[in-house]
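Yeah, one chain of the complex is gone here, protein chain that is, but the others are all in their spots.
Chain lettering (A and B) follows the sequence in which the chains are written, and residue indices restart at 1 in each chain.
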């Protein structure tokens, strides 16, 4: 089963918490024991797992990625969003999460985030459960 | 089934499109519904998913990674390729792609790339389908 999530991002760059939606897809699947692959089919977005408590961490991740030198290189790609493509490859377009007793086996402070690097846009996230 | 792809890289650093080879491995497997794990067994190479349209994006990714500060640190490793090892860990040596109706479920603009960071060399990529 593949569940397709739709996520509307509101800023040029932001992390959007999709943990509840992924958890709902796992519950809906009825799978008790397996893996969930969370994959975004875009090349200027990514999926990551990070802190779910202090929302400052989400904005600090955007800030820290901006503070690297990748924004200012002399890029050839005419759309002007090469840094967003690079961030997508650095963070990665998917995450794998273990399913145990029908639930996502995340750490206490872990949430799953869609990373928008070239928004705002409407993004998709595929959740495949095996 | 594990399919081993052989990729000859032509430059010190480049992204080589391996999407067609991975798709062929999926077709050959006969699997209609599952996951493909695309894994490179090297420590100065990586696997990523990024834009398949404008080839400038591929060279911009190499350029952007070079523009980070990691090339010039005072490394101890005697082979002189520590930055390539770090890029391998940042981008990651594998990707997971969902298989749906016998095909790789990639976004419209997504291709799968072997990232060479210390070539030219002959590289291997393992494709495991489950």
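In this text, a residue touches a chain if its C-beta (ideal position, glycine included) is under 8 Å from a C-beta of that chain, and two chains touch if they have at least 3 such contacts.
Just so we're clear, the structure is a prediction, and the values are computed from it rather than from any experiment.
A.B. asks: Spell out the interface residues on chain A facing the chain that's missing from view.
C.D. replies: Residues 34-35, 48-51, 54, 56-57, 59-61, 63-69, 90-92, 95-98, 100, 105-110, 130 of chain A touch the chain that is not shown.
A.B. asks: Residues of chain B in contact with the chain that isn't shown?
C.D. replies: Against the missing chain, chain B presents residues 2, 35, 37, 39-43, 68-70, 72-79, 82-83, 85-86, 88-90, 92-94, 96, 124, 126, 128, 130.
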